[in-house]
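Note that one protein chain of the assembly has been removed; the remaining protein chains are unaltered in position.
Read from first to last, the chains carry the letters A, B and C; within each, the first residue is number 1.
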Amino acid sequence: MIDAEWSEHCSYKSSKALLKTLPTSGSRVLLGPGYDAGVLDAGDGCVVSLHIESHNHPSAVDPYGGAATGIGGVLRDILSIGTRPIALIDVLRFGNIGESQRSQWLFRNVVRGIADYGNCVGVPTVAGEVEFDESFERNCLVDVACVGVGRRRDLVLAQAKNPGDIVVMAGGSTGRDGVRGATFASKSLARDADSERSSVQVPDPFMKKLLIDSILDALETGEVKGMKDLGGGGLSSALPEIASKGGTGVELDIRRLSLREPDVTPLEAMISESQERMLLVLDRVRHKKALSILRKYGVPATIIGHVTDDGDITVKDGADVVARLPADFLANPPLIPRDSRAPVRQSDWVEPESPPDLSKVLLSLLSSLNVGGRRWIYEQYDHEVGVRTVLKPGQADAALLKLPNGRLLAVKADGNSAASALDPYSGASGCVAEACRNVVSVGAEPVAMVDHLQFGDPGDARVYWGFEEAVRGVADYCRGVGIPVVGGKVSFYNEDQLTGRPIKPTPIALVAGLVDKDERFVGPALKGRGDRIVLIGKTSMELGGSAYHSTVFGVQNGVAPRPSPQEDRRTNSAVLRLIRAGLAESVHDCSKGGMAVALAETCMGRSIGAEVELQGAPATRMGPASLLFSESHGRYIVSVRKPNLSKAGGLLARARVPYAVVGTAGGRSLRISLRGRRLVDVDVAKIIEGKESSISRALGEEQ
Amino acid sequence: MIISNKAAAKDPEGDVIYQDLVKSRFSQAESVRVGKLLRFKVKAAGSLEAQRLVQTMCDELRIYNPAAHQCHVSPGRLSE
Amino acid sequence: MIISNKAAAKDPEGDVIYQDLVKSRFSQAESVRVGKLLRFKVKAAGSLEAQRLVQTMCDELRIYNPAAHQCHVSPGRLSE
Partner (left out) sequence: MNVAVVRFPGSNCDLDVVKALEGTKGVRPKLVWHEHGGLDRFDAVVLPGGFSFGDYLRAGAIAARSRSVGEVRRLADRGVPIFGVCNGFQTLVEAGLLPGSLLRNSGLRFVCRWVTLRVENNRTPVTGRCSKGDLLRMPVAHGEGRFFLPSAELDSLKKDGRVVFRYAQSTERDGRGCNPNGSLDGIAGICNKEGNVVGMMPHPERAVDSLLDPEGRSDGSVIFQSLASALGGAS
């Protein structure tokens, strides 16, 4: 039990101290890190919950079941605080699916696993992000995040406060599956995946759907006093937590559990990670209604024990006490200090000369795997169920969801492992910056985020240094822009089991933002011919880890883009004011592929071309290719109707945000010049074709 | 060739078919398990060779996932 | 019992497995057809009765859809 509870996965032995440095408070934060999900006040008694989880190791062995049960896990977290799951977000990393059969197999099955589970439980998958890089060849990353809504007064905590209350196990039966799963996740992938067969879990989205519906109904009875999902570590982890948080103890009889196989030992039952189970603490006297609701939905529920006042977790097998340990001791494992060492880097990188035909470069970037469109993925996800999805995947920089109180919630997750590998501080702060920009691009004000930090073996001092840098990057940036971190997750031991090489460090940020009642929101697509195109933000020579470098030269080197929280704060709020004042017809941020790719993307939605001259663009000195493809943060492309141009310019100037009017929408192609010299001339139809076909092409499917 | 979840693993589909469809109407039925059947038509010298060939294909092409499924190859007497 | 699509209803899954996965690497393979296998455990006096019982269940509960599927019941010799 101690092994399971104290494993890295459950208790953050290596990371807890560092994670304390993240800013976690804010005016909207009701629950921060340390709970099953972060909870935000969305106004009018309405709350929004957020959580992110990964299921990397199980997915590398069983991509379909691993990804599916990952969704199941994060749904449980959102449900267990009493909120209704309303949206899923998936963030995925694979090897090169254009070349590797294995990566194709992982990719196809992970996406299908997410689709089958999410679609069946009726929670739309509304946004996500994907990258392809060789370092994920055998250790793909499968991160899933979930957003919930509820009423403030209905929140339930993972605690058992009142001795005498009963403890109920609801949902599927307990089997041997996932036995040692948490300890498994905290280990590098075994050489022979087959020997880990016990950690493969079979997803049952139908049971999860019944659990969600029945528990949400049961909450209405007021009989539910506490709730805790059974995730990593199973009961051995959940029981000490509810007892420790409530200042109580729990006594349970292992024989009352409904077991799937007859010969499961008490220890196995305690640490089993069988899916679709939930632990409920029900009122000592009033619990009949809640139980009968579970029964109506056909959800098995058994009373397995009760809350005590002795501060112990007592496990009985019939009349015999098989284990007794203080809850606090189990719930608060010791911290391990780790060594960290910065890697030595050569600083003699010289930017290679760019190819002469920049139109061709742009097209090859657009159709590359890391920039290309993601329709192949998100069309498999039901992104509409629940009739809340205002902006859908592929339609805008962030998804936008209707909340019950009339506000709109924007969400998007981002990461950049190439930049993080070069400079984990910049990479980590950069992914927060990008996710914020995506949320701002649709007109929402960023209000909170959750992060997910994924690294190799923390025992390796260089890996651990990267982790420290990433935490520092997230903390500094969030503090700088004033966004609280309300939750997160750390996943270590992600490495290639054949070569032993760690994955590229992969910090992920999921940012949530709000659009007020009756405020405007926008999309990225150019709307009207003749609209003027405004470039906001300054371009610096920051090509390290760029899509341009890897597509054209096959290298990842140089200076990774580093965002400035002070400047971003000003820029973001200016862009929001433009949108709210009705001055912006469309807004799109510059990210992977730089300004040129961003311009091309604005042409796609309505097949409107653009004529652009970059002469006045705010930028440091650099060559044309660098100007087009540098991935500096803090930049937006905004289209403005001609009569509004001077008002928009005035607003930006007063906000002291660098900007320039660089072009005009219209025509059937995107033309970009610099001081009169034509750099790029591409048909919009070609842009669309290249961008939409990249994944199908890599998979060898005809469109 | 038959693919099904490993014996120790859950079979939610079989369970639901049994619980919600079969059980109340046919008391003689005791359980249902679900699997997938792939019928390969191959050129081979004999039934044993065919069987071996299909097994190789299934292993190499990852037609099933050994981590989650069991796979059983048998020569086909079933009519097409 | 085995459910598979009637010829007229096509078998896109079998076709894709064959075309995209099997064909280029195993020239001996000629076709793949996919079906669903349901294994019923029933109480019955003998194998023939069991077979008849399962057939009745499948027909009455419409375990297969006669408009598109064919269904084949055989007594189980396969190990559990």
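Convention: contacts are C-beta pairs under 8 Å (C-beta built on N, C-alpha and C of every residue); 3 or more make two chains touch, one makes a residue touch a chain.
Predicted, not measured: the structure shown is a model, and the values here were computed from it.
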Write out, one label after another, the shown chains that touch the chain missing from the document.
A, B, C
Which of these touches the unseen chain: A:273, A:312 or A:382?
A:382
Of A:96, A:119, A:162 or A:258, the one touching the omitted chain in the full complex:
A:119
Option from A:46, A:282 or A:390 whose C-beta touches the chain left out
A:390
In the whole complex, of A:205, A:505 or A:658, the residue touching the missing chain would be A:205
Which parts of subunit A are in contact with the chain that was left out?
112, 115-116, 119-122, 204-206, 209-210, 213, 296-298, 378-390, 392, 395, 402, 607, 703
Where subunit C meets the chain that is not shown, the residues are 5, 8-10, 12-13, 16, 61-63, 65, 67-69
Per the touch rule stated above, subunit B touches the missing chain via residues 12-13, 16-17, 20-21, 34
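Note that only the chains that are shown with their structure count from here on.
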Between subunit A and subunit C, what distance separates the C-alpha centroids? Give it in angstrom.
41
Between subunit A and subunit B, what distance separates the C-alpha centroids? Give it in angstrom.
36
For a test of understanding, state which residues of subunit B touch subunit A in their complex under the given definition.
5-6, 8-12, 16, 19-20, 62, 65-68
Inside the complex, what are the residues of subunit C that reach subunit B?
2, 4, 14, 17, 21-22, 25-26, 28-44, 53, 57, 60-61, 63, 72, 74, 78-80
Spell out the residues on subunit A that touch subunit B in their complex, using ranges where they run on.
61-65, 105, 172, 175-177, 193-194, 196-197, 200-204, 206-207, 260-261, 298
